[in-house]
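The other protein chains are all here in position, but one chain of the complex has been omitted.
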Amino acid sequence: MQTTRDGKGFLLLTFEDRSGTMRGVDWWNAELNDERLTQGTVVRVEGKVKLFDTKMQLNIKNSKDAITVLSADEFDPKKFIEITSKDVKAIYEELLKMIDLVRDKYIKMLLEAVFVQDEKFVVRFLDSPAATSVHHAYKGGLIEHTLDVVKLAKSIRDNYPDMDINDDLIIAGALLHDIGKTKEYSLVPSGIERTGSGEMLGHIIMGIQMVDRYAEQIQDFPRALLMEINHIILSHHGEIEWGAPIQPKTIEAMIVHSADNADSKIAQFREITKKTLDDNNTYVQNQWSEYNRYLDRKIKVKGVDASYD
Amino acid sequence: MQTTRDGKGFLLLTFEDRSGTMRGVDWWNAELNDERLTQGTVVRVEGKVKLFDTKMQLNIKNSKDAITVLSADEFDPKKFIEITSKDVKAIYEELLKMIDLVRDKYIKMLLEAVFVQDEKFVVRFLDSPAATSVHHAYKGGLIEHTLDVVKLAKSIRDNYPDMDINDDLIIAGALLHDIGKTKEYSLVPSGIERTGSGEMLGHIIMGIQMVDRYAEQIQDFPRALLMEINHIILSHHGEIEWGAPIQPKTIEAMIVHSADNADSKIAQFREITKKTLDDNNTYVQNQWSEYNRYLDRKIKVKGVDASYD
Amino acid sequence: MQTTRDGKGFLLLTFEDRSGTMRGVDWWNAELNDERLTQGTVVRVEGKVKLFDTKMQLNIKNSKDAITVLSADEFDPKKFIEITSKDVKAIYEELLKMIDLVRDKYIKMLLEAVFVQDEKFVVRFLDSPAATSVHHAYKGGLIEHTLDVVKLAKSIRDNYPDMDINDDLIIAGALLHDIGKTKEYSLVPSGIERTGSGEMLGHIIMGIQMVDRYAEQIQDFPRALLMEINHIILSHHGEIEWGAPIQPKTIEAMIVHSADNADSKIAQFREITKKTLDDNNTYVQNQWSEYNRYLDRKIKVKGVDASYD
Amino acid sequence: MQTTRDGKGFLLLTFEDRSGTMRGVDWWNAELNDERLTQGTVVRVEGKVKLFDTKMQLNIKNSKDAITVLSADEFDPKKFIEITSKDVKAIYEELLKMIDLVRDKYIKMLLEAVFVQDEKFVVRFLDSPAATSVHHAYKGGLIEHTLDVVKLAKSIRDNYPDMDINDDLIIAGALLHDIGKTKEYSLVPSGIERTGSGEMLGHIIMGIQMVDRYAEQIQDFPRALLMEINHIILSHHGEIEWGAPIQPKTIEAMIVHSADNADSKIAQFREITKKTLDDNNTYVQNQWSEYNRYLDRKIKVKGVDASYD
Amino acid sequence: MQTTRDGKGFLLLTFEDRSGTMRGVDWWNAELNDERLTQGTVVRVEGKVKLFDTKMQLNIKNSKDAITVLSADEFDPKKFIEITSKDVKAIYEELLKMIDLVRDKYIKMLLEAVFVQDEKFVVRFLDSPAATSVHHAYKGGLIEHTLDVVKLAKSIRDNYPDMDINDDLIIAGALLHDIGKTKEYSLVPSGIERTGSGEMLGHIIMGIQMVDRYAEQIQDFPRALLMEINHIILSHHGEIEWGAPIQPKTIEAMIVHSADNADSKIAQFREITKKTLDDNNTYVQNQWSEYNRYLDRKIKVKGVDASYD
Partner (left out) sequence: MQTTRDGKGFLLLTFEDRSGTMRGVDWWNAELNDERLTQGTVVRVEGKVKLFDTKMQLNIKNSKDAITVLSADEFDPKKFIEITSKDVKAIYEELLKMIDLVRDKYIKMLLEAVFVQDEKFVVRFLDSPAATSVHHAYKGGLIEHTLDVVKLAKSIRDNYPDMDINDDLIIAGALLHDIGKTKEYSLVPSGIERTGSGEMLGHIIMGIQMVDRYAEQIQDFPRALLMEINHIILSHHGEIEWGAPIQPKTIEAMIVHSADNADSKIAQFREITKKTLDDNNTYVQNQWSEYNRYLDRKIKVKGVDASYD
């Protein structure tokens, strides 16, 4: 609620959906609407869009019904936030099976404390995106990415049967590597936002803080084990300039980094391909995506082709 | 054979083994030795080491037996060149089985032309190192690395069953990605050297030239297929600044790059670990390798430990 | 041809000229126009531009004459593609004289095979641009750049008469350094596009593949010569991070790189200066161009001036 | 204790001082010496240095007195480790006065918990170096650097009296920014070594883990305060590529980073100048240090001079 | 004044204010307005904005009064150029007091020649901005920044009382470090522009040229002193890649660089914070600024907060 210089009350609003944000002004039913709207309410609005001070502004119609509050079944949530196409529950089930493979009792206790017993965490984990853009930037993206990294890391490890590699650390490191993201991102109507703590600490640091706290609750949790797991989380970005506070120095950390790195790239290819084919499928037979600035290239979205110019 | 200012003939020699190179001078039996020695001869020498013009020089003893030519069973080839500890033949057999998995007839014909029918190539391929240093820098290293990349690339691919990925291209690209290295390196007594063509063109370019030539021999080999395979070879280093003339733009190229990248790093960890444990096993209980300049770090060579300072 | 949900047929079109691309919809004469239009047809259109789904869309007028197909003399090709201001035939003649200077018979045969006997290549070569942007990004730009590099490389070489430099390699390397660009770019109505093979292999690789194939047709073409020429093509970008698969390691490669580099920069200055003076000549007396992102600077477009602020 | 192939027992030793490390072999009194020596014992040794397997090796004399164990007053500890020239107790007193300036009760409690109540920490903190090289790489260097950063940060802050800056956070952040270094480095006879946990986690991460644990012990310690302090520790290196997991995003973090950065550089100048003047004072009147690779330059070690060539 | 193809005279104008530039055309009173307007005249205009050739163009109304020339009191200069909020005269007085602290007679003479006796310089210095953007990009910004750097450099120096640092050089270097900016920027109605000499030489070079010329006017000005001062000016950006022709090699140069660097960053925080709070204060309770591309981050614009998500 604001007041003009000549004393007239009006209401400033901010409307958001996946296409962006627009400022709205209600000159007519400011008090009424101030009361019934809170942040996060989904509405239908009527009014006129004007250019005000170099930005678009919606002047809301002079009608009590200009703003209609919508109930959950009256709007498509996908207008506000993208959601994974996969079955999140099934992914979660598969992820729990990975924990069953762990033989070290302390590592198993730690993973169960996180992924089974901390129900509040599990709810956030199943909803969370893995990024604001680039890849897995949608509701459910985090658990999808996490399971893929666990499976990929295990596959990589299995290619080196003669090497002295700790399987339990591979599973634990891969499962836990991005848990800090449940605190780094929050879902808002206009998409995915970085939280205040995400800005201040980042998901890697919050990840090890979380693990530290879970481990404290487990009696006699070995300090050396905790250090190995924290090292995997800290180093999973691989290089300092890619945001890793520490480079991978154990074989397990190197493998989890390799898996994370490969899945990130493959996911980008998958998502760019899908988007290109979806956009174009009715009238363009294009082999190539648009230029993607994260990959700094176009990618080929179709398989082997019979002809090349 | 040289002649001093006062007309005396003498013989300049260069001795090499894995520890380095030393110049030798034979003032006494120059002609005799000039005749019986050629580049690559393995000898035992007696003489005195002197400092000459800031370098070490071996003044050979005045005796016809000062230089003894050794036969193959009189010296340990490992003094001159490191050799893989694996069974190269077994690796080769396993590699051939990978070719059997290919369904596209043209790709299969191409792979057989290279890895089965070109016997001269196969000999070089089984002997070749994969680098002059860094990783797999030993006789047999190339085929060892190649098979590991094929298997790893297949594993990675298998983690994405829903994606439209060409399995045959994965196998072919991984098998062929480094074949140019058979021409880039040569084994000399003092170790591994880059050849003239290796300096001028590099293994990536020689790799696609080789594939071009093999494909020309196969009637109607589809140009589009050839381009896909060449693209994988060209892009397997991943980024321009890592030496890839082109970045991976197909999902198959991205996967082969991921596999190559992961195997290179894992092999470095394996080789540094082995070397550290071998060097230290009698008297140091060290958890850490020395600083490695390729990885720009020390790596941890022992598993989880009960205590940390 | 598409069909709406209620079964109505309509035609989706894409219009392009140098200013960009616009989607068009013909709701009225879809079938008629579907028949008479193909990709590359130049037309005049009437209709209304609407904002549809965040993009501009041209709704074509309900009239059989809304779309008029234009014949070659009814439109100005420069609306669709920029063309060199030079006489391409004259450049070609001058280029042929360069080949006459070559003394080595194999190099001469190679150059004639490319630039004289392969008529299909010559046609492409005379039409081709040298880039999609930056410099020489216009029809005829490739041959213009090529001749300038040959002449410049020869001038540089002539400044070092005492050095052991192979003049024939300088000429051959400079002439051939960018021939792969005839396959990397294609002219489309909206400007210059990178081809599929250009994306997959790039002009440097396609250049050496072309030279390999021409050389194969010449009996006994010396392998060492081919390697020298290929090395010049591969290294002409100078540094790995500027896109050269190999750095210049021969004096001839270094000189061709220097000439290519200097001509690229000088051409950018020339083209920015021309554009700035053309844009401004009626009402601004400006000494400076706008900021140019490729050069990361403004450039001074006028000569020495009497006053400075 | 080792045994030769022919059953002879011998003792392998490693000798260290500030000049380096040397392997020693005792063929004569292996058992005797094995008993009386442990890691860290300071000794005087007699023997002969031989070149063995490309490394220097000390063959210990055949005498029971070849190795004399020295008591604390028989050797100069500075031969083994460099020590600050400042009075560490006085620095500590001054540092405690900084804590008195803090007004926020929680921040004060936190700082007292660390710097007053945790006596074990205080002991380590007073001994610890601030680096293995570069600057403050000596016993006592950490506390010296810490106090300098606190004072400098306060000075910088005082230059901006009109800005909304939290003085308590400046003091706390500067005091705590490097406390992780007490766990990152350990003093060994041959100098300063990075610990296992230092390799695995690094001082920045261990710093916030320590702060997390201290804060947990303080009832109702505000989470927002903890985040501000942790953010300062995490970001004090300033940029990702300089090893900061997060860039400074609060004005307090920016100021602590500026102070840390300035003190590091000034300390390098001070230490290089001292070393240069010490080394040269008897016979060279040099104005310039040797090339320093950390600063990538020579520095001028004398003040304004009357003449320049 | 231009003439259309059919001979009609018209006037092309360029209008500028802080929001940008727009082309205008006067078809009606071209001659009249051509006479009474010169570059820099502030006017009020009436007309219609049209899209012409992809740019906005103002077609001026057909009325002799369409363009009204405004006198100084009829418009707000802040619409055209931002001005410091501080009292420039007071800053100047404080700056003169800094000169009084200098003890070396030559340095004092130099500083007085610049900041007291050269009145023309002083006028420019008090008006000049310190940048076109980033920080202190407003009229008066240069002197504000200069005084802050002098005071900050003195504070830093005072933290190292035991070091051999020349106080006079600190003051002189800090006062003079950016004087070249009086020639690098000029104030135009649309904001701050780089001058021709600014483009050709830059403020660092012009700074030392100015100092050279002032020093020449002082009899017997010591060459060594001049070199120390010039070195501080040349090196104040700190690193070659940040635009310093030379890295700081004297302790005084290092301190002035540290002060300049810290003040630049702190000023950015201050200006971003102010702008964010000003923009948002009526209706958004935001803790974070927008993404800032110079700092490559968002910054936190509010102090410690009780809650974090």
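Residue numbering begins at 1 within each chain, and the chains themselves are lettered A, B, C, D and E in the order written.
Quick note on the criterion: a residue touches a chain if its C-beta (ideal position, glycine included) is under 8 Å from a C-beta of that chain, and two chains touch if they have at least 3 such contacts.
In this text, all values refer to a predicted model and were calculated from it rather than measured experimentally.
Enquirer: From the list B:Gln57, B:Ser186 or B:Asn292, pick the residue that touches the absent chain.
Expert: Hidden-chain contact among the options goes to B:Ser186.
Enquirer: Given that one chain is not shown, which residue among E:Ile192, E:Leu234, E:Ile272 or E:Leu295 touches it?
Expert: Considering the complete complex, E:Leu234 is the one touching the chain left out.
Enquirer: Where the complex has a chain not shown, which of D:Thr14, D:Asn62, D:Gln117 or D:Gln287 is the residue touching it?
Expert: Checking the options D:Thr14, D:Asn62, D:Gln117 or D:Gln287, the one contacting the hidden chain is D:Gln287.
Enquirer: So which bits of chain B touch the chain we can't see?
Expert: Touching the missing chain: residues 2, 12, 14, 54, 186, 195-197, 199-200.
Enquirer: Could you please point out the chain E residues that touch the chain left off the display?
Expert: On the chain E side, contact with the omitted chain comes from 197, 199-202, 204-205, 208-209, 212, 227-228, 230-231, 234, 240-241, 243, 245-246, 249-250.
Enquirer: When the complex is taken as a whole, what residues of chain C touch the one chain not shown?
Expert: Within chain C, the residues touching the omitted chain are 148, 151-152, 155-156, 158-160, 163-164, 166, 169, 222-225, 227-228, 247, 249-251, 254-255, 258, 261-262, 265-266, 269-270, 273, 295-300, 303-308.
Note that in this section only the chains that are shown with their structure count from here on.
Enquirer: If you tally the C-beta contacts for A-D and for D-E, which one comes out higher?
Expert: It is D-E, judged by the count of C-beta pairs in contact.
Enquirer: If you average the CA atoms of chain B and of chain E, how far apart do the two points sit, in angstrom?
Expert: Whole-Å distance between the two chain centres: 59.
Enquirer: By residue number and range, which residues of chain C touch two or more other chains?
Expert: 197, 199-200
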